[in-house]
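Note that this complex is displayed minus one protein chain, with the remaining chains in position.
First chain written, first letter: the chains are A, B and C, and each begins at residue 1.
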Amino acid sequence: MTDSDLQAFGFTVRLQDTDAAGVIFFPHLLHHAHDAYDEFLRHSGIELARLLTEGPHLPIVHCAADYLAPMRLGDRVLVRMSRIALGERSFTLGYRFADAAGKPLARVRTVHVAIDAATGKARPLPQHLRRALTRLPEAEDEAG
Amino acid sequence: MTDSDLQAFGFTVRLQDTDAAGVIFFPHLLHHAHDAYDEFLRHSGIELARLLTEGPHLPIVHCAADYLAPMRLGDRVLVRMSRIALGERSFTLGYRFADAAGKPLARVRTVHVAIDAATGKARPLPQHLRRALTRLPEAEDEAG
Amino acid sequence: MTDSDLQAFGFTVRLQDTDAAGVIFFPHLLHHAHDAYDEFLRHSGIELARLLTEGPHLPIVHCAADYLAPMRLGDRVLVRMSRIALGERSFTLGYRFADAAGKPLARVRTVHVAIDAATGKARPLPQHLRRALTRLPEAEDEAG
Partner (left out) sequence: MTDSDLQAFGFTVRLQDTDAAGVIFFPHLLHHAHDAYDEFLRHSGIELARLLTEGPHLPIVHCAADYLAPMRLGDRVLVRMSRIALGERSFTLGYRFADAAGKPLARVRTVHVAIDAATGKARPLPQHLRRALTRLPEAEDEAG
């Protein structure tokens, strides 16, 4: 995986993503944002499973999503990640969802904080995570 | 259901709400916001299933959530709905999640637009929906 | 909650239960079976959250479901639990899903084993769980 691939993640809209209105049920879009984040961490040598046992935990304290066009069963969707903010103990990620032709479908933003799993207190981001995040392209804060 | 109950909806955190970190997986909180919305509509005499067949559709074009405290398996949570904005063709709802003692757990906001199901074009909100929404207490726009 | 209520649990089919075919996505039915199980335990004084920390764990090692009639958005469904088998270290539960008029909609069966959370080894069912299970009505093994 090269740096240019680092922020790209693709998925197919599955039956469990959809609802009786025939489109993605709005919270399910966030699963795919989180999958992209999981893959990004993995390709940076960071495993969520290890963070859960060894810490720190990185809970999402805020998320926002803009739904720009309907996504339907079988649609192929590409997710591009970006770094919106990087603080001492928190970071904000952006996710742009588009179809194969580049048509924007959705935007998502997640704010994560690093906490000690035992005490729940905020703590500094680990260096390897900070280095991984700096490899993401920067973006402005775009999703409402 | 009295007007004072109209915006109250309770749920128990179930195993499918949680993830390996032991708390609600962040998108799942939005299921419960949508359940509260569904119940609110139902008690106002409006059925989502009928809207899906007869229109208009009311897709969510934006959502945002603040996670204030962890919610764990078996926790009892109360949701209080409010009306943040009511336009000609759209409306914004607020949801405050709290425990039995009133401790704030989360805040959610959803923005809905009315569209014609066949054409996807925006259209005015139906009168019975407008009337139902005006019965909700007003709130300021609070979730990021 | 009386003994006659003990095995009854109701739910409304929500948007997140459905898929683009307009009916419950088949795995989601099992969420409601598990919710009924969770409520049954709770009303018997047993909390899943406490079992997760203190043990034993009661993982499901087998499940089966028969889908007899479509369940759609807004449908009200009643679940009745039964005890199909009760062994030294395992038990099998049945769940009958029906509409308000008693029309059968689905049948589910789950097989649980008691294991030590640390070692993963099978262990005897705790006495309070055994007592709770004996209060459920018996049923034959009906779901394929």
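By our rule, a contact is a pair of C-beta atoms (placed from the backbone, for glycine too) under 8 Å apart; a residue touches a chain by one contact, two chains touch by 3 or more.
Computed from a prediction, not measured in an experiment: that's the story for all the values here.
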Absent-chain contact - pick from A:L73, A:L86 or A:A117: A:L73
Sole contact to the chain not displayed, among B:L41, B:I60, B:L73 or B:A132: B:L73
For chain C, residues in touch with the removed chain: 20-21, 23, 26-28, 30-31, 34, 49, 52, 57, 59-68, 70, 110, 120, 144
For chain B, the residues touching the chain missing from this view: 15-16, 18-23, 25, 27, 72-73
Positions on chain A where the hidden chain makes contact: 12, 14-16, 31, 34-35, 38, 42, 47-49, 52, 72-74
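Following the convention adopted for this analysis, only the chains that are shown with their structure count from here on.
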Averaged-CA centre spacing for the pair chain B and chain A, given as whole angstrom: 23
Separation of mean Cα positions, chain C and chain A [Å, integer]: 34
Averaged-CA centre spacing for the pair chain C and chain B, given as whole angstrom: 28
Interface hub residues of chain A, defined as touching at least two other chains: 20-21, 23, 27
